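Here's the structure, in structure tokens; my notes come after.
All protein chains but one are shown in place.
Here the chain labels run A, B and C in written order, and each chain numbers its own residues starting at 1.
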Amino acid sequence: MREVLEGSQAVARTVARCRPGVVCAYPISPQTHIVEALSVMARTGELRDCEYVNVESEFSAMSVSIGASAAGSRAYTATASQGLLYMAEAVYNAAGMGLPIVMTVANRAVGAPINIWNDHSDAMAMRDSGWLQLYAADNQEAADLHVIAFAAAEELGIPAMVCMDGFVLTHATDVLELATQEQIDGFLPPYSPTQVLDIDRPTTIGTMAGPESFTETKYLQHLRFLDAADVVEAWSDRFTEAFGREAGGLAVRYDPDTLDRDRSAPPAGAEDLVVVAMGSVIGTLQEAIAPMRAEGLPVRLVGISAYRPFPREALKAALGESRHIVVIDRALELGSGGVLTGCVGRALAGTGSRIHSVVAGLGGRPILEGSLRDVIARALAGEQRGLEFLDLKTGGVPVPPVGATEVAR
Amino acid sequence: MTQIRIHGRGGQGVVTAAEMLARAGFLAGHEVQAIPSFGSERTGAPVVAYCRFADVPLRTREPVLEPDVVLVQDPTLLGPAQPFAGVRPGGLVIVNTTEDAPWVREHAGDGEVDATVVTVPATRISLDTVGLPKPSAAMLGAYAGRADHVTLAAVQQVFRDRFPGRVGEANATAAAVAYAHVRGEPDPRIVPSAEVSHA
Amino acid sequence: MSGHDAPPTLGLSTGPATSLSYHTGTWRTERPVYVDLAPPCSLACPSGEDIRSWLGSTQEGEAGFETAWRRIVAANPLPAVMGRICYHPCQAACNRGEVDEEVGINAVERFLGDTALERGWALPVPTASSGRRVLVVGSGPAGLSAAYHLRQRGHDVTVREAAAEPGGMMRYGIPAYRLPRTVLAAEIRRIEATGVRIECGVRVDSLDDAQAEFDAVVLTVGAGVAHHVDIPAGAAAKIVDAIDVLRDVASGNAPLLGRRVAVYGGGNTAMDAARTARRLGASDAVVVYRRTREQMPAHPTELEDAVGEGVRVQWLSTISEVSGPTVTIERMELDESGRPVGTGVFEELDADTVMLAVGQEADLSLLSGVDDVDVRDGVIAVDPGTLMTGRDGVFAAGDASPGSRTATFAIGRGARAAAAVDAWLASRVLPAEPVVREAEASRLNAWYYSDAPKQHRAELEAARRVTGFEEVLAGLDAEHAVFEARRCMSCGSCFECDNCFGMCPDDAIRKLGPGMRYEIDYDYCKGCGICAAECPCGAIDMIPEER
């Protein structure tokens, strides 16, 4: 059933239908609507056989999730920004212990200066934590990704973050079709943990590993991560078969002309400039590129859905013969460039590709279609330099007028 | 595609208005999108929200820069919030005020803009009907009264769905009153005795 | 290793109790070792009783009483007697005295002795006979002990006693209020029941004849003859020997002493004499002693009891003259070496009778003309190890031989003589007594012993006890005897309190079950020493690990 829903509501309802055993909540904008919605469902009984725990910090949110997951429950929490960094230690720990927790990250900038608006700095800071990171292009995908995330995480024994742009998606209302309870029950296998704190088969979880064994435990984690790409892709494919719509996947292809998502779209050609991007900016890029294609400009769009594991092969396949890339990045590697650009660069090492890095939308700066078209056009014309900050204002830090809204900024 | 921008203050239900408008648009057969633009959640702070109606699924996430319709839920925002900024030629501006259109143009930052300016005492209507200064329903009713993007029935429906019972009904009434007001029709709450006698 | 087929738990999780494969015992520099040390009570017991062990059995209550009693009679066949008259040096040595009060060992012994008499428990009767005949001369504690132990070894034993009844000083020297005659008689009868023949009223006059009749002879003739001092005395002076008075009382011929009695001497006999005088009607009984309280040979409890019954003591005093009812006393003082010397200061004391209790001597008439048996310092000289006199096959023990003149010492020496005779008869060398380590108080961890005062035997009202010869001290009942036994700290010997087992941080001690104690698992013991430190009774040594 298509319905009009706020992104956070869509995610909350989908998560509830994945039947988590324990949900941990600690408020931080912009993820609050998700856990608020879940708290209502926990009270109304829509979320059954589930403990909803109001913890005292994000660190404890992840820690409670760790305990719950280790005790045999499907565990879920959500956070953003400073909250994600505050729980960082536990984030790494959950991954190291192979606990398939699913967490929504409502992507938000990391201070200082404190800023509640969207960019990808928070999740990027956790890129090596050992979690899957699945990015939603829109609210439909944000909801659907949670189903895939639970399935893939639990098969792999690797926790998963579903990243959705804060406010831009979490607070936006769209026309969506949610997976129903029956559909999810038919799709998502019951949680059967590979290790559990079981009184009948006691085990010790979380030992100390010395120099003689630590490298190998990390190597195994690495191997599992290499397998993760196949597993994420497989569950995404299964999702498409089951629900009749695409979600997740690794590197996402778009029809060259309609710019609609299409896994059967051909790879880019040698003449094409390919725009690689992640998250909600893809929607804006779809609208920005369509008229350029109509004008006959050789521009293609490739989305990154699975940032972790990074889909090196899938990305190269989607790029085809193209050796000219513009990466729209929502996080900055200080002194270097876009974070995603670095990953794309490493994936394409040795291919002789030209890669432009465009850092856009930091701290909630709106990304405008016109600005994107402009930077693409300049790249096509060979006028674009290696690193560019989209819509950068010169002359220092602008001071907004008193009482101004975003419109006036 | 129709793009709507709503100005208001924290606590006036600006974000709710955008979402309700999107829902009403969906009921009216559109693909819809509502995007709030948030600051920290502080009562009284200026807030903007956007809404889009289209015939194909909406993909873009950029804010509405050139609105077809602007709803100003608080007349004190006319100056600093620049509600007329970017309004498309021939656009529609609906302002919640007890004053008239010339007064609005006089106090808006860009009074010469090519747009139809409509005023509606939405706060007074909501106080009369809902009992609270929550002008959203009245503003959307006014919008339905001056454009065919949404219908009064759809606006009333979404408020009844969101707030089942008395509150929903009160909001539906507010929408109807504002609808009538901007169309110069009699207040629907006042049933003319003649109509009764003719019924 | 391949992909996610390897469990995500590899390197992170492991099975329970897998640490058993890691042997932490290699960390040890000292190792704990369980030891059994000699407790001070036993070391102090002249009878050689294994007090800790019989207290241990008593702790178990009813089920342990007989075992406890049998552990006593393994050394001392007269528990009911000794439970009354022993001056219990064991208690003076008891480490519990440093915690609260010493354990009332003597009272528990009496309880067990009385219980045995009540229930008619018999001493073991030897099954095999050696065919050797041994004569014991005298039936005091040394003689009875020697006879009993010889009989236990299978020998044919005859005791010859010059007096009308057996018991020696126990019968004739100790007043009945301290030792009821029925108790003594019962315990002697029990010895007889093992096959010991006791012939009373038979004086042994000739050692040669005795040796002709018997394979070995043990002389335990005691010291029943009063020692005399020269005191100038007028014709009217009534001076008697205390030991004679006690014997007469014991024989049923109580003498008349008068209202005021002076007792001269500071030993237990003096105390008995003074208390007996009070019972015979003396309103005023004064003990005259030339030294101080600290130097007095009488046991402090005897003195306390006497004082409690109204006996007075005149310290640092000698009797220099007795004339009629007046006794002249010279005040003494101690010189630098602690010896009393006269001060030349005199005073007078009224006394109808003066009782001399200045020591006793052995009646060694048997040895007159026997020149191969030495008599030195008034007692029979013996080899200190074998107790054999200068004559082959003739042994001596008790008050007639060197050493402390106490019943408990006599019992111990009697037993020793029996062992020596047994070895001599078999032409064996009597092994030396083993060297033992004492469980000193410093080894104990007294914290663990609850505060529990000694169960004082209900003492008869002091006023009541002077009116007759009723027994002064009542015995413990079973409950109190068990309680008192449980006050034993089991110095130097594990009593299975579980402290080591429970307090080992390394879980390296195994409990083997009741009576089996514990075993240290040296594969895991790190040698921290907590077990030894927290062992209440000091039964664990830490010894350096030598690898």
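Everything below uses one rule, namely that contacts are C-beta pairs under 8 Å (C-beta built on N, C-alpha and C of every residue); 3 or more make two chains touch, one makes a residue touch a chain.
By definition in this document, contacts and distances are computed from a predicted model.
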Hidden subunit of the complex - UniProt protein name among "Alpha-ketoacid dehydrogenase subunit beta", "Membrane bound protein complex subunit mbxH", "Branched-chain amino acid ABC transporter permease" or "Thiamine pyrophosphate-dependent enzyme": "Thiamine pyrophosphate-dependent enzyme"
Among the chains presented, those that the missing one touches: A, C
Among C:133, C:181 or C:511, the residue in touch with the chain that has been omitted: C:511
Contact with the hidden chain (one of C:268, C:317 or C:499): C:499
Candidate in contact with the missing chain, chosen from A:9, A:63 or A:280: A:63
Where the unshown chain meets subunit C, residue by residue: 11-12, 14-24, 27, 59-60, 447-450, 452, 483, 486-490, 495-499, 501-508, 510-515, 521, 523-524, 526-530, 532-534, 536, 542
Subunit A residues touching the omitted chain (full complex): 21-22, 24, 49-51, 53-57, 59-60, 63-73, 75, 89-90, 93, 97, 197-199, 202-210, 213
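To be clear about the criterion, only the chains that are shown with their structure count from here on.
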Chain whose average C-alpha position is farthest from subunit C's own: B
By mean Cα position, the chain sitting nearest the middle: A
Separation of mean Cα positions, subunit B and subunit A [Å, integer]: 35
Interchain centroid distance [CA atoms averaged], subunit B/subunit C, Å: 112
Where subunit C touches two or more other chains at once, by residue number: none
Residue ranges of subunit C in contact with subunit A within the complex: 1-4, 6-16, 18
Residues of subunit A defined as touching subunit C within the complex: 96-98, 155-158, 194-195, 202-207, 209, 213-214, 216-217, 219-221, 223-224, 226-228, 231
Residues of subunit B touching subunit A in the complex: 5, 7, 15, 18-19, 22-23, 26, 31-38, 40-41, 46-48, 57-63, 65, 77, 80-83, 85-86
